[in-house]
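Supplied in structure tokens, the structure appears directly below.
Selected chains only, in their assembly positions.
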Amino acid sequence: MATDAEQACFEAGIKFGSLYHQFAGTPVSPRSIESLERAMEEAIENQPYCVSVSVDIHEERVAAAIDHENGYTELTGSLMDVEMRIEYEERVVRTRMEMEGGYPLMRIVSVE
Amino acid sequence: MATDAEQACFEAGIKFGSLYHQFAGTPVSPRSIESLERAMEEAIENQPYCVSVSVDIHEERVAAAIDHENGYTELTGSLMDVEMRIEYEERVVRTRMEMEGGYPLMRIVSVE
């Protein structure tokens, strides 16, 4: 009923929603950025049709978000960029989450 | 770049991934099913382009999943059905999550 391209976009959306709501709220500090990036990438790459995930948590944003004596903050969309590549049948969808107008926006980069 | 229908499917996927990974793991018992259903529906309906969400957590499955003396279990996809309606520009996407082959499958019902 849906086209392969529409299915591919649906699958891409699932991965974004999953990544965001599974990991938002995780305690993060500059020293734990790298392990969290890897875990997020490898966890979501387990999902069907998900070929690759790249998570980039910005150290300077994490440092700026630490507003109390404990030395950590909680992961939110404003601290990271995410890129994903989804393949469904013959279609390839690339997606990206980045800040736009002060708000993390998930968007389709290309459908091929 | 993407068509309106592809965007609508992408948005529909985001909502499903969000709902699932935000609420999976929540302690649930027969007496707390109803409040959890309402909260899941209203939380995800806040998201852009999401017109309606219907969550049905099956009481008999919750009861069957309670395998210890504490009287509750944790929410998983196998305990519930979910339906959503997403509208993006002129396109309407209906989606559904239900058990198929012992595994909760998220799928597009229609793109109109």
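Here the chain labels run A and B in written order, and each chain numbers its own residues starting at 1.
Just so it is clear, a residue touches a chain if its C-beta (ideal position, glycine included) is under 8 Å from a C-beta of that chain, and two chains touch if they have at least 3 such contacts.
Given the structure is predicted, the values throughout are model-derived calculations rather than measurements.
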Since all chains are copies of one sequence and 2 are in place, the complete assembly in this file amounts to a copy number of 4
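Everything that follows uses one rule, which is that only the chains that are shown with their structure count from here on.
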Intercentroid distance (Cα basis), chain B paired with chain A, Å: 20
Touching residues (chain side chain A, partner chain B) in the complex: 1-3, 5-7, 9-22, 95, 106, 108-111
